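Removed from the display is one protein chain of the complex; every other protein chain stays in position.
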């Protein structure tokens, strides 16, 4: 099983590089379909921008680490930060879109996007940060 | 000084990913000019395809490591393999282009391309392989 | 991301609406530039705004947040902000977030400016 690791400084201007790397890794044979590559680009951007924002300022010399694992049946990407950690199940829900109060909220969409766009996601607490693992299934070759 | 590390399996189909990563890292502020990005893409491809070819089959689970160092005045990229090493000064020169025998040689252009396209290159023997370090100077901001 | 504001002499009649054309990627790195431009326009009284996303190939949650904030500001100044978007990539993001029910999303600048604010 092939792996690609990318380490970047915890800075938002590196997100475009991360998108490129992850999407081009996932486009390798057997490629994810184009629409799933879009899902992956967005999910990785959300997870990675959270990771960069969470990264402790004292750890600014330590990288955010992006690891891709390419298996025949799935593509997995882990994003690891050195942040305070969080409980993804304790996030409060946004108001319903029909509720005028929805317009008061300009943030808070990232984790729910990740959940919708990936086939599986786990948030693991590491001793010094968080590892977000996202999986997208590859179409089976018989399909 | 920002650093980006990329680890790939020693396989030639990953070269396109490497080009993307290195060129997009070098395009970050302050960017290398477009024509130097082309030089970088080609030099990195040559060094990395040599690294992949030299990588010992027994070490196929160990990655080829590409490290970019972004400084204000220069962009440096190191490529590290687990191969037998070599002496870059002992390579025999290709026949002159005016010599009909030149057409007998379909390989052997990589190292000389790297030398021409970069501002500096060193080949260092590591205990278990080679590290090729290439530097491209960034234009000074006053220019 | 690049931004361009329609100019009132432009050949296309926008019925007084101002068209902001964005191109490229609206991600967390680009979003502050978009936010600043939109806030500036609305604070200067330009509250009938069209954001043309036809040249945008990527938007993340921060970009969406900027659009949400601008819609709120425009509407509370009795204006509106409408989006031009036919790119299925972006439409999917509006769809999965439910924001297609919050924004007015149309197929062209013509459609965006065809209906007066009260008429919607």
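The first chain written gets the first letter, and so on, giving A, B and C; residue counts start at 1 in each chain.
In the analysis below, a contact is a pair of C-beta atoms (placed from the backbone, for glycine too) under 8 Å apart; a residue touches a chain by one contact, two chains touch by 3 or more.
Keep in mind it's a predicted model, so treat the numbers as computed, not measured.
Taking every chain of the complex into account, the absent chain touches B.
Summary of contacts with the chain left out: across B:15, B:59 or B:121, the touching residue is B:15. Here one chain is not drawn; of B:42, B:59 or B:121, the residue touching it is B:42. Taking the whole complex into account, chain B touches the unshown chain at residues 12-13, 15-16, 19, 35, 38, 41-42, 45-46, 49, 97-98, 102-107, 109-110, 112-113, 116-117.
Just so it is clear, only the chains that are shown with their structure count from here on.
Separating the centre of chain A from that of chain C, both taken as means of CA atoms, is a distance of 26 Å.
Chain B and chain C have Cα centroids separated by 44 Å.
Residue positions of chain B touching 2 or more other chains: there are none.
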